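Scroll down for the structure; my scribbles are underneath it.
Complex shown without one protein chain; remaining protein chains in place.
Then we have subunit A:
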Amino acid sequence: MSADTDVEVLRRQGRIVVVGASLAGLRAAETLREQGFTGSLTVIGDEPYEPYDRPPLSKQALLGRARPEDTALPRRRDIDAVWRLGVAAEGLDRDAKQVRLANGDTVAYDRLLITTGTRARPWIHPEEAGLDGVFVLRTRDDSARLCRKLTGGVSRVLVIGAGFTGSEVASACRELGLEVTVAERGPAPLVGALGGVVGAVADRLQRRHGVDLRCGISVTALEGDYVGRLRRAHLSDGSAIDVDVAVVSLGAVRNTEWLAGSGLAAGPRGIACDAGCRVFDVNGIVTDDIYAAGDVARSPHPLFDYQFLSLEHWGNAVEQAEIAAHNMICAGPDRRPHLWLPMFWSSQFGVNIKSVGVPPLGDQLVVAQGTLGEERFVAVYGYRGRVIAAASFDGAKWLGFYQQQIESGAPFPPEYRTVDRRTETLEPVDPAFPDPHLPTHGPTVTLTGHSPSERRIKFVPSHA
């Protein structure tokens, strides 16, 4: 039987299993049906809900503008799937081509798609994390619980970590009229994602909106009362603040533990796959029946030195899922690469923030349009003389242009005149990213490869 007839049989009567019933999982399932897959489709998710959308959870939902249970993802089409919700996948047997579920069931597949995403990184001390009043924010339940708490009369909220999620929570708190302290280990909010220069703008923005922002500080301990309610937080500068809510926003952890022992290249940095979303095994050999997409995947990108990128971006999850689904049911020559240009947005303190490309790769920065002082600008990041990324505050409409600049490897700094360019010459500055080896709340784009000039390959005989 030729490979092509295999694909035909697969499309008609194959068994496809998707593990992870969220954004990427749903979009992949829809794409499979869209492209004519008529076999059996099983979607496994450990949450009890059908796929829902996360971005509103830290924005509208906290303000009570959208109930967390109303953020179900719109369906593009009927997907006729068997939904196994509320049960986690616990293991993968590649020889038997089976996924093992927490309830002991096994589900057989011809093609497997992994979209298990990430979860919130929990507070470092488990017993403190268990205090009443300590929250993380990743799921609909998290958001509903936090929302109830915030609208139920609290005196002060502590946000630990000023990445995107933490900053959005702080913004929502201020909009609700709550007192909020933000503790950030780095020198400024958003520093991991956009660097210290842009972070300084976010810093001003937060303070202007009445946030008690403490940078260069970490929370050392959370203290509860005798019935286990959060009462106080201790900070690394020796001070303490009385709080009844703490929102731990320390970035995300990739949901790959269930793949331990499977022989896939899956670890804390995600699941390594090729540009076609096919997962690598631990020896770097590509599988042809296992695919990954969304927050859990990491894959090489030619625009960024073939660095393995792992992205926590809504748009990436959609796009990668569609490519993975397409490739799963195609013969080799019809497969398409996932060469999405990273793109992320956030909204906080009334400002729309957006980035394209990979800012953390930037070694230089110029403000190409607007000014930092007005909190309305486009900052362009350069990497070895090329435009590599751009970030805007209330200037998202321009990013399409900078996206083209990135895609065409345009020289950095940009020399041309533009509207709203305030200075004659653009003096590049250091974007001030923190040392990548230091832990941060998570930059939303992580370079998970190593530099081609370093020799760091080592043979891993069994598990990643």
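Everything below uses one rule, namely that a contact is a pair of C-beta atoms (placed from the backbone, for glycine too) under 8 Å apart; a residue touches a chain by one contact, two chains touch by 3 or more; residues count from 1.
By definition in this document, contacts and distances are computed from a predicted model.
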Among "Hydrogenase expression protein HypE", "Carbohydrate ABC transporter permease", "Type I-C CRISPR-associated protein Cas8c/Csd1" or "Cytochrome P450", the UniProt name of the subunit that does not appear here: "Cytochrome P450"
Residue among A:Tyr109, A:Trp123, A:Trp258 or A:Trp398 that touches the chain left out of view: A:Trp398
Residues from subunit A at the interface with the omitted partner, ascending: 368-370, 374, 376, 378, 397-398, 400-401, 404, 415-421
